[in-house]
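With one protein chain removed, the remaining protein chains of the complex are shown where they sit.
Going in written order, the chains are labelled A, B and C, and every chain counts its residues from 1.
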Amino acid sequence: MKAFLLKHFGIDGLALEDIPRPTPRHGQVLVKMRAWSINFRDLLVVRGIYAPKLKFPFQILSDGVGEVIEVGPGVTRAKPGDRVAGTFMQRWVGGGAAAEKSASALGGEIPGVAAEYVILDNNGFVPVPAGLSDEEGATLPCAAVTAWHALVTSGALAAGETVLVQGTGGVSLFALQFAHATGARVIATSSSDAKLERVREMGASELINYKTTPEWGAKARALTNGRGVDHVVEVGGAGTLPQSLEAVRIGGRISLIGVLTGGTVNPIPIVMKGVTVQGIYVGSRVMFEAMNDAITVNKLKPVIDRVFPFAELPQALQHMESGAHFGKIVLKA
Amino acid sequence: MKAFLLKHFGIDGLALEDIPRPTPRHGQVLVKMRAWSINFRDLLVVRGIYAPKLKFPFQILSDGVGEVIEVGPGVTRAKPGDRVAGTFMQRWVGGGAAAEKSASALGGEIPGVAAEYVILDNNGFVPVPAGLSDEEGATLPCAAVTAWHALVTSGALAAGETVLVQGTGGVSLFALQFAHATGARVIATSSSDAKLERVREMGASELINYKTTPEWGAKARALTNGRGVDHVVEVGGAGTLPQSLEAVRIGGRISLIGVLTGGTVNPIPIVMKGVTVQGIYVGSRVMFEAMNDAITVNKLKPVIDRVFPFAELPQALQHMESGAHFGKIVLKA
Amino acid sequence: MKAFLLKHFGIDGLALEDIPRPTPRHGQVLVKMRAWSINFRDLLVVRGIYAPKLKFPFQILSDGVGEVIEVGPGVTRAKPGDRVAGTFMQRWVGGGAAAEKSASALGGEIPGVAAEYVILDNNGFVPVPAGLSDEEGATLPCAAVTAWHALVTSGALAAGETVLVQGTGGVSLFALQFAHATGARVIATSSSDAKLERVREMGASELINYKTTPEWGAKARALTNGRGVDHVVEVGGAGTLPQSLEAVRIGGRISLIGVLTGGTVNPIPIVMKGVTVQGIYVGSRVMFEAMNDAITVNKLKPVIDRVFPFAELPQALQHMESGAHFGKIVLKA
Partner (left out) sequence: MKAFLLKHFGIDGLALEDIPRPTPRHGQVLVKMRAWSINFRDLLVVRGIYAPKLKFPFQILSDGVGEVIEVGPGVTRAKPGDRVAGTFMQRWVGGGAAAEKSASALGGEIPGVAAEYVILDNNGFVPVPAGLSDEEGATLPCAAVTAWHALVTSGALAAGETVLVQGTGGVSLFALQFAHATGARVIATSSSDAKLERVREMGASELINYKTTPEWGAKARALTNGRGVDHVVEVGGAGTLPQSLEAVRIGGRISLIGVLTGGTVNPIPIVMKGVTVQGIYVGSRVMFEAMNDAITVNKLKPVIDRVFPFAELPQALQHMESGAHFGKIVLKA
């Protein structure tokens, strides 16, 4: 079968090779992949930033959807023909984060799903919501679960609260959709008025162009009568956190997700405003399942920026690197 | 000014009398009432069931909206001209239930709002959402806050969960609207197919006529693939609780609100299914404010069954007693 | 090997027989048992009340401690020589209750541990705290985890709160110990002044003899300056729940655990007092592990009433039936 293996760091280190098709052992399923999505983390893995000591060759990617075609003994959760998406961490079923769960993350801590056939653990997949295409389902494991974990599982979002989302990457658009579906008010930022127009159509009621309004934290606070927003979904990191701390209300919450910018931060406003900053690193299968229920009940559709053929994974990563995308970048078998 | 005073138990014990208009003291506001709504509790008060030792004459009613026309010294939260709704319990600002808070419930523990002019505490009112009429705002203090407390504050409802609501009284319709706005799936029961059709239009996706399906608990469970619903909003009491315990999932939640039926219940299923039964008795001002945000963001409109002139309060109570209503019964100045 | 099999309902239906020693398969461990404890549920199983359709012969008992002597392939959590206690539900690792988890309860839903050698699932055991003897460790899986789940996991008990425990059975004494270790105030009831003296030594600061004070609910409330207790650990069921509802504060919590008494209950005080009644049916492995940390840090010792030889399991059940015990009844290999 074909698989993408990283031979050395850099997008040019990716090689599409022929390797033996794996066989499911006890408690494993074999999945014939139909679609994949890429995340900023994949770029960090390929660039050597995520895991500088990675052992080559390494099969990358965390997100994908396929059909179960064979099950090993002891498999109780699937049968051939089932359409499934793997969970980002193969051993995070429920409960909180833990070292042994993080150690089972596809495409980073363990080999990923960039292959025609993939082995998943009996506990490491979920059914794909019936209303979604394979490509749409493939967008969920990392970005969508992260947004759900941030807003719902850890954020306990309620209708009527105000959520601020930054930009138009995968996590931010899912956060917008989940916040909107939950009846929250959404303030969105972007550097592009055209993109802002699109997030308005998705349910954001307030828009801030952070290029023309660099003090967008104060602007967001003004949009809430000076009170501040209840929850900021922070994907920028140290570069944007000071504005997020300006935007959030006293006693509010910031989900710290992204590492797009480097740098350091003055923590004093966290104390003075009594803010909770929660680091969010994807989530559990239980969160994934609850999120799928929300997707089904609310007929949500993931936003796909562009679909590449599987063989063009390197080009897809370059497209992500350009930063021009709106929503998820997907690969198709 | 005119006020409805209960002179003895029974609807015929209500007299519309002339009494002196009150004057606001320190920390009090004087409100000229424009609209009221009635609740099943008002009927229980009038019938002598709610507070058998009530001292006559007693000014009834908990729910209403009016305009602040005068403020006493020390008032910080309102000025003349503000449109406000009183909180059901004048001294329940935030936090959990407590005896001293319950002791300040309008129209039961302390005199109510059935008058042209009413005194409220500086901490005992909220602004009415701008999108609502006076009549719509008047429906909120008891029934809507109860539904919000049950589902959101204590229930931590998330998008994608399944909620079962019973019948078409005020609490149940608000619960339906809040659950729908939160992105939950709603199963509704009623004895009338016509009413079920109306709740379908309000967002219920599954309908059960409990007359034709007396085993509606099993039916609700079947509608969730045998798993059971996440949350039942129980307004019937002992008479319907066994079916609710049948409908709810293992580890699920039942908000016990209503006392429409009498009787007793076998508690063993609560243990065996690990169910949480939470008694809900209206809620705090903080809940009221959060709910109003949700109403505003989601442009929710309370369902009004019928509007009576203030002087027809006895007729309005009789209408409620008939059980034919769909939504809230309102009075207008 | 020897095993106790129930051939028909009734204590005289128990037979100590020779059956083949089981062999661990994939993901299973073989444990040589050293100690067991019995629970009221075992009596209900034997009497035919717990599972009237039980298939005979049935190996009973949920609680025990032993040494791992062999592990099947795929076992990651134990090695030969480890001392372990089985979890009550073999498949409840973390998160909330669920039907598929309840279906894996030892000695009720699946065969139990009343044998010299027992098979446990790779996810279905925990290490026994080092400070405990085998007999002490054997008391934990059902009663102690139930008390922990009630007070800590679902009850979020804080130092300074007041907990009421009923009688001197296993769950109640563990609840007393956990509440005391958490810095809570404990009010204990019993029908025996001698037993009350013993619970005083264990940390209960207030004692009520419910024979001489049948209105113990009002008495408990008086002991809290009329406010009511924060949490009642209810093991009696419908027979004692009315007094518990009298004892608990407005907005307080009752953990409903026991089914010692039958009957039905008027739910109206649950609404009027805004009480949360949480049904508790044992708990997860994650709870068991957290509890073991608390046992270790606080050097807690389970209270053992009496130790019988394994072959005297029927006599041990008869001893439990007499109701004279104080703490856990244990069997030893």
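Note that a residue touches a chain if its C-beta (ideal position, glycine included) is under 8 Å from a C-beta of that chain, and two chains touch if they have at least 3 such contacts.
All of these numbers come straight from a predicted model, not from anything done at the bench.
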Checklist entry - Which shown chains does the chain we cannot see touch? => result A, B, C
Checklist entry - Which listed residue (C:V45, C:A78, C:A97 or C:I295) would be found touching the missing chain in the intact complex? => result C:I295
Checklist entry - Who touches the missing chain here, A:L43, A:I69, A:M202 or A:V277? => result A:V277
Checklist entry - Of A:G251, A:P309 or A:G323, which residue touches the hidden chain? => result A:G251
Checklist entry - If the hidden chain were put back, which of A:I69, A:A97, A:I110 or A:V307 would touch it? => result A:A97
Checklist outcome for this item: Residue positions on chain B contacting the omitted chain are 26-27, 73-74, 93-95, 286
Checklist outcome for this item: In the full complex, chain C touches the hidden chain through residues 152, 156-161, 178, 181-185, 205, 290-298
Checklist entry - In the complete complex, which positions of chain A touch the hidden chain? => result 96-99, 102, 154, 227, 237-238, 241, 249-251, 256-259, 263-281
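Note that in this section only the chains that are shown with their structure count from here on.
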Checklist outcome for this item: Where chain C touches two or more other chains simultaneously, the residues are none
